[in-house]
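Of the protein chains in this complex, all but one are displayed in their positions.
Note that the chains take the letters A and B in the order they are written out, and that residue 1 is the start of every chain.
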Amino acid sequence: MGRLLLIVTALLFLAVFLLLPLLAVFAQALAKGFGAYYLAISAPMAWAAVRLTLLVAAIAVPLNLVFGVAAAWAIAKFNFRGKSALITLIDLPFAVSPVIAGMIFILVFGTHGWFGGYLRAHHIRVVFAVPGIVLATIFVTFPFIARELIPVMQTQGKDDEETALSLGATGWQTFWRVTLPNIRWGLLYGVLLCNARAMGEFGAVSVVSGHIRGVTNTMPLHVEILYNEYNYTAAFAVASLLALLALLTLAGKSILEWRQPELRHAARVPRDRTRRANT
Amino acid sequence: MATTASVALKGRKTPGVLPGFGLTLGYTMVYLSLLVLIPLSAVFIRSLSGGWGHFWEVVTAPRVLASLRLSFGASLIAALINVLFGLIVSWVLVRYTFPFKRFIDAMVDLPFALPTAVAGIALTALYAPNGWLGAWLKPLGINVAFTPVGIVVALTFIGLPFVVRTLQPVLEELDKEVEQAAASLGASPLQAFCRVIFPALWPALLTGFALAFARAIGEYGSVIFIAGNMPMKSEIAPLLIVSKLEQYDYAGATAIAVVMLVLSFALMFGINALQNWASSRHGER
Partner (left out) sequence: MASALLLYAFGCGGTAPAATVKLLNVSYDPTREFYEEYNRAFAAYWKTKSGDTVIINQSHGGSGKQARSVIDGLEADVVTLALAYDIDALSKQGGLIPPDWQKRLPNNSTPYTSTIVFLVRKGNPKNIRDWGDLVRPGVQVITSSPKTSGGARWNYLAAWAWALKQPGGSDATAEAFVKKLYHNVPVLDSGARGATVTFVERGIGDVLLAWENEAYLALKELGPNKFDIVAPSISILAEPPVSVVDQNVDEHGTRKVAEEYLKYLYSPQGQQIAAKHFYRPRDASVAAGYSGQFQSIPLLLTVDEVFGGWTKAQATHFADHGTFDRIYGR
């Protein structure tokens, strides 16, 4: 009896808070039928937004990937002073409100910012153009991949790499043939999360974008624009594309977690698992 | 053959025999500085451009204080709601089986994956007076959209996965035998919970709470559609920052940003310290 009550409470909570909003998106998107839905997602402005979103993610995710791997390598395979400080610094973007994340780049690259004069003189556009959007996106998704990789690499320890080196492999060979295969599921996991956030970022991009239709509007911004044009069906239609992306991300996540169960809890338990791993 | 080598190497405190330390650490520091640390410092520097007096004046203005109270207050309530229901949900997911459990388990991460703007318009559509839930709540006198209640709802959505995902591994590893022993010694389920299970859980609960809280404080996209934006009543701090930016008041916008950043960073350091402390406790078992 108590058991049933708990299950029902849990399911009800999840239904109201998770399921209903998701259903609302699709219900509103299809409110005027499939014809209107298709029209909305094939409109030129919508396509421009999709292309921009994909472009931004295609730049931000790989850059953060390289960083994540480098940082995880340094942190997991070596001991040095200030390591935990470094880990905390990497986490900083998580604690920054998206609005502030956008604002800092205006402060640095805007006309009245630090580099404003220089950029202006050389006709380089950063904020209110695509580079600014990319920068803001990199900032907000900064820790994702590193955070997933660090515990994974810490758990795996240095043994495999040291063995390879002692057998005569070079550093790079060790990395490509030993480390990467070991961390590939964690890597994919991190990329998946990083990508989902990169494509869905709203607040930070909203501040730096300039909202130039067809040019600097990502999908989330485009959703807001359609919403403000009384075009709710179209807004929810584009939003449904993002929701589908979210569902795909969740599916991918589940598959990866099934493959490597440690991933599930990698980022959410204390970071210093080397002690456990080495016992 | 791997074991002898690794046993020999474990005792070393120096960086180690693996190559790439300089390269990776160097790259990490440069990337981190260029993209995170230096831009962030711009906020602090700009906020003081009008002097300490102006900074203090801005930050203690009633409207600013009200927005900070709202942002932190609503985040606190939302995090508490998530603690309560997160506990129930993770308990149910770990301990019981029922149809579609795997699907529901995967769905818990939806707030992680769903763009905030999409969540924002969806929640507003749901809770507006003519929405699915709003229409139902209105005759009961409960207004959700455009009130602080709506903000709490949006922040609850955002923080939902944090508590659940932090609790699940701990619950999974909880030794059932201890519980069974308690039961066989005559403890009621409630007693068993209070004295056996809860003590093991609460570090993770606290961590989950802190994570949900931290996430909610700076949230913008999902709240901005459902909040009423009334100064002094339902205006969240990030919106106030944007407002000030739009009035060319950079000193004001950055001042509020600094306050938010300092409080969020303090929270984050607290969380990390908590996690380290919890792991050391856990390690001793």
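Definition applied: contacts are C-beta pairs under 8 Å (C-beta built on N, C-alpha and C of every residue); 3 or more make two chains touch, one makes a residue touch a chain.
Everything numeric in this text was worked out from a predicted model, so none of it was measured.
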Chain not shown, touching residues in chain A: 106, 109-113, 116, 119-120, 123, 125-128, 210-215, 225, 227-230, 232
Interface residues of chain B (partner: the chain not displayed): 61-63, 124, 128-130, 145-146, 228-232, 235, 239, 242-243, 245-249
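Following the convention adopted for this analysis, only the chains that are shown with their structure count from here on.
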Sites on chain B touched by chain A in the complex: 1-2, 5-6, 9-10, 13-21, 23-25, 27-28, 31-32, 35-40, 42-43, 46, 85, 88-89, 91-93, 96, 98, 102, 104, 106-123, 125-126, 131-133, 153, 156-157, 160, 165-166, 168-169, 189, 214-215, 217-221, 224-225, 237-239, 241-242, 245, 250, 253-254, 257, 260-261, 264-265, 267-269, 272, 275-276, 278-279, 282-283
List of chain A residues in touch with chain B within their complex: 2-3, 6-7, 9-11, 13-14, 16-22, 24-25, 28, 66-67, 70-71, 73-74, 77-80, 84, 86-100, 103-108, 113-114, 135, 138-139, 142, 157-163, 165-166, 170-171, 174-175, 193, 196, 199-203, 206-207, 219-221, 223-224, 227, 232, 235-236, 239, 242-243, 245-247, 249-251, 253-254, 264-265, 268-273, 275-276, 278
